[in-house]
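Take this structure, written in structure tokens, and hold onto it; I'll ask about it next.
Omission of a single protein chain aside, the complex is shown with its protein chains in their original locations.
Labels for the chains are A and B, by order of writing; each one numbers its residues from 1.
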Amino acid sequence: MVNDGHANDYLRLIPLFPLLGALISGIWLMFARKEWPRSIVILVACSAPIASFVVAFSQFLELATAKFPDGRFFIDNVYTWIGSHSFQAEMSFLFDPLSAVMVMVVTGVGSLIHIYSIGYMDDDHRDDKGFQRFFVYLNLFTFSMLMLVLGDNLLVLFVGWEGVGLCSYLLIGFWYLEDHNAMCGQKAFVVNRIGDFAFLIGIFILFWAFYQAGHPTIDFLEMKAHIGELTELTVPVPPWFATIGLAVPTWKLLTVAGLCFFVGACGKSAQLPLYVWLPDAMAGPTPVSALIHAATMVTAGVYMVCRMSFLYDHAPGALSTIAWVGGLTAFFAATIAITQKDIKKVLAYSTVSQLGYMFLAAGMASYSAAIFHLATHAFFKALLFLAAGSVILGMHHEQDMDKMGGLRRKMPMTHIVFLIGVLAIIGAPPLSGFFSKDEILLGAFLNHDVPGAKFLWGLALFTAGLTSFYMLRLYFRIFTGPTRASADVFSHVKEQPAVVVGPLVVLALLSVFAGGVMGFPDAYGQWLMSMPDSNSLRHFLSETVSTSEHHISLGQELGLAGLAVFVALVAAGLAAVLYFYRTELVPGLTKKLRHVHTVLLNKYYVDEFYHAVIIKPLIRMSDALLFRVVDQRIIDGAGVNGIAKLVRGIADNGIKFAQTGLAQTYVFVMLIGGVAFLAYLVGGI
Amino acid sequence: METSVLEFTAPELHFGTISPLLTVALGAVLLPIIEAYLSRRKSFLSRPVTRVWIGFMLSFISTIFLAIALMLTLGKLSVPQAEVAFNAAHPMIAMDGTAHFLIATILLSAIMTILVSGRYLADVGANYGEYYALVLASVLGMMLLAASTNMIMLFVSLELMSIPIYALAGFRRLSVRSNESAMKYFIIGSFASGLMLYGMALLYGATGSVGLAEIGTKFDPESVLHLLGAGLLLIGLTFKIAAVPFHQWAPDVYEGAPTTVSGFMATAVKVAAFGALFRVLSLALQPGIESLYGALWVIAALSMTVGNVMAMIQRNVKRMLAYSSIAHAGYLLIGLIVPGSGGYSAIMFYLLVYTFMTIGAFTVISVLAKDHEDKDQIDDLAGLSVLRPFLAFVMAVCMFSLAGIPPFAGFMAKFQLFKAAIQASTELGDSSLLWLAIIGVLNSAVSLYYYLRIPVVMYMRDPEREADPDSMAGFERLVLFVCAAAVFVLGIFPHDVFVIFWDVDVIAVVSEAARSMLP
Partner (left out) sequence: MPDVWHYQMVAAVLFMIGIMGVLVRRNVIVMFMCIELMLNAANLSLIAFSRLWGNLDGQIFVFMVIIVAAVEVAVGLAIIIALVRNRDTVNIEESSLLKW
């Protein structure tokens, strides 16, 4: 099925480098008693993503410039992974505009964060080979993430999907000696399992559906080609349902599959109601929070929805669900972020909120806007996290913003890049967040397919204001005003070394310029430079994901953008008043709004709710019934141990004595067996 | 009858076809001479001639011979149709794809055995040069056995394979256990050969010919004489693969023999004997195959069950591996009952995988030997992950693979076998094969109990002794690495094994090879 023009053997190198890095370093760790000298660890670990980035970039240029008569993509068929007569899974990689953008983000941001980690992990002097272990996990994560975005079929994607989940678990609990960190890792893992389960079910349903239609495949391109034949399929209803009088509505199979996939995406990308793990995931080292829990892994859900856009185009019900969940999550998480005190928690809720934006865009079928925001968000959120990490390092692992303030002069570079990140996320023109958020709002405003699209647009606009408010609150509380830190700590705060600040500067530059370069709206392009296709990302992606044409005048575009900027400005002003000019107002306001404040501070009590309604009863039942009775008594007792004991008993007390050690016994047994064998042959004809 | 006794036609010799055989034969003949030459000198290449040094040189030289033979064989793997070796009308051996594949597997096993033998023999005080000549002679017998299509060749090559192994089993002359092991193997093995020979005599009497293909044309499954002959012949061969009820020698012999020899016996002998079983069943006994299937079914089910159950109560790793090899013989027999080439190709893949994982496990045990003593009790492995992490890792990989846990090769091999059985059973509408596969799967589950005990002991128990100095030789490290790597690679990419400069689809190679044998 691979056309000659599309074959490209270089693609396999992209995931190969991080895999080799992880393997070489990891196998050493497994067998050796000591870790490598740090310089070698750094050399091996950091060269891997950089090499991947170089290969990816060269292939990206090739992809963007080459002429393809039938679709712009490269395929690298490495080997047949699973082959049975009706089902074929290749270990192959697909490099089309969508995965190209993702690969560039993953390897690019990944490389920067690898470099940053050298500085961040440098003061980790525990004797559990932690430094090298950290980089092994980081390389392994990069490999898994690249498998996820490069996979040419659902199975390879799923391998990457599980791989990043595993690495996330390992890295959240990286400092496993503290119970809290280990618990947070477990929480992330368990919540992700719920989503993964649904995702797997979705794969099964889809494969079954294609099998019904006579095209047993899980390959993206083939599925895309044949998806039209599945639109009429519905979920089969067992005939006995009707006989017992159960009326079941007919569900369209594609909608159900799409919803299953989306539940998987909810788990991975921390959407309602499965977002609870992400704030706790901040227990991991800060570079991990930046790479995995802001820039790349959590966006896997968004990527997957866009990758499956051919399916969602035929499942409008699922699409509307995505839009609503995304919009609500964006609003919901933003409200929580307003009251949090831990700076990483604020950023975590902000990530959840921004991911909500991306799903909102995907749900409105403007996939390119989702990917655009994904890319810009990767830059500015990684920047924010890394800058926060720099602050945390400077403050000697203090994360409570109540104990900060006034760091502007102490850490000037960090201050500047953090401010750039803040401006980018709140959508200040012409930073990157402005363009991407604008495109999402535009998509929502113009959409007519999703019920309540206008309401969602309003909600998103309001959320943009909230974003502006809590981000500026964060900024003011850390960098301005008199310090609230103890004098001893404050006097030791200083700017971080170049290995930490360098990546920050690169990310800051990307945050400023990437948006305008990638997605300068067509309307502006026509107006300012008379270029009708200045939104290069959108046109690039349009060959993979379906993009609806926006027919919109310059005035409308300017008006909408102006509205968004106005909302953000108002909120920013409010934040400035409260946290910069008149800080004495805050306690009074908090007191007046204390009911709301308490609810928000406690994150709507969602964790407590889950604990009381789901976890506690589950544990009770598991412990009392499943563990004590089913597992211990029945399975362990009667089943496994019982049978093992029985078999061992038979062997120990019976058959064993046939093995007397006397050669003649053996000859005799042989003879008896031989006679029986011959008798069977001769007599049993 | 048709040719007069006095008429002489010179045999056509195709040296290219039998070049691997000739290479090994040459090595087997030359090695004693080389040893005599080396041991008469005081120094060689300015090195003092010590026994250890001679042992090393001999192992090196025999590896070269085997490696040349392996290269020659691998070169022929891509030409799967049978090559004529002597006389096309009355072939003694058939050098077809099956033979080449099995010969390559045998040579691999022999090379790995020889590479790890040098240090082990020196360690247990049995560093005698004839070891290598014996191994090579035995390998020659195995190669012929895997290719033989004539009863005379079958018998001679079977004995050529077995007799050196009797001697190898007793190679630690001063060890009582090794003596006993050799003696038992010798007595019981000769007895089995006697049964087989009598069966051959009866078959010859019944059909008047010794060529397997000619026997096949005249075989009458209704006649008692024919069936008795066939049955006795099969008993002799199933004895060599240690299938129940002809298995009882195996645990005693494997436990007493030098560890490297046990590994060699468990793998190469089994490969060669399966080659002979392929020929006998597909050429000579094809007309009576229906009635044979039932008997083989029982043998397969018994082997799996008895092997696994008995392995559970062992405390000695070598003995446990012996019982596990009995169980694996049972799994392999499933493939023999599947009609057509599917079962044969699954068996060949299984044998290749089995060779790597078993040699790996035995090598780990042989590396642990110290001060003239085997450290082969399961308790000796306690805490190995701390003392010798690399050994523990390879052992764990081999155990997982033997147990058939994905992604290791053992899983892929079992999967191919059971798949072949289940496919055949659905195609033929015959549920007996399905039941055999079910028994196999259940037995695999049982086997987890004892295989996983080894990693548990190695990784979860504290070491009971001090860390030894790491005395592993480079060759041993190499072999262990190759075994572990092969177990991974064959498990994950059975369709795409990358060997230096080739890309090999092993599954395709074996199915091609299996097809080449069938008429």
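The working rule: contacts are C-beta pairs under 8 Å (C-beta built on N, C-alpha and C of every residue); 3 or more make two chains touch, one makes a residue touch a chain.
Bear in mind the structure is a predicted one, so any value in this text is a computation, not a measurement.
One of B:Y204, B:W435 or B:Y459 touches the chain omitted from the figure, and that residue is B:Y204. Screening B:G170, B:G216, B:G410 or B:P455 against the full complex identifies B:G170 as the residue touching the chain left out.
In the complete complex, the hidden chain is touched by one of B:A110, B:A182 or B:A273, namely B:A182. For chain A, the residues touching the chain absent from view are 656-657, 659-664, 667-668, 671. Listed here are the chain B residues that touch the chain not shown: 1, 5, 151-152, 155-156, 159, 163-164, 166-167, 170, 173-177, 179-184, 186-187, 190-191, 193-195, 197-198, 200-202, 204-205, 208-210, 251-252, 255-256, 313.
Definition applied: only the chains that are shown with their structure count from here on.
Taken together, the chain A residues at the contact with chain B in this complex read 30-32, 78-80, 83, 644, 647-648, 650-652, 655-656, 658-659, 661, 663, 665-667, 669-670, 672-674, 676-678, 680-682, 684-685. Against chain A, in their complex, chain B makes its touches with residues 183-184, 187-188, 191-192, 195, 221-222, 224, 227-228, 230-232, 234-235, 239, 244-246, 248-249, 251-252, 291-292, 294-295, 298-299, 306, 309-310, 312-313, 389-390, 393, 446, 449, 493, 495-496.
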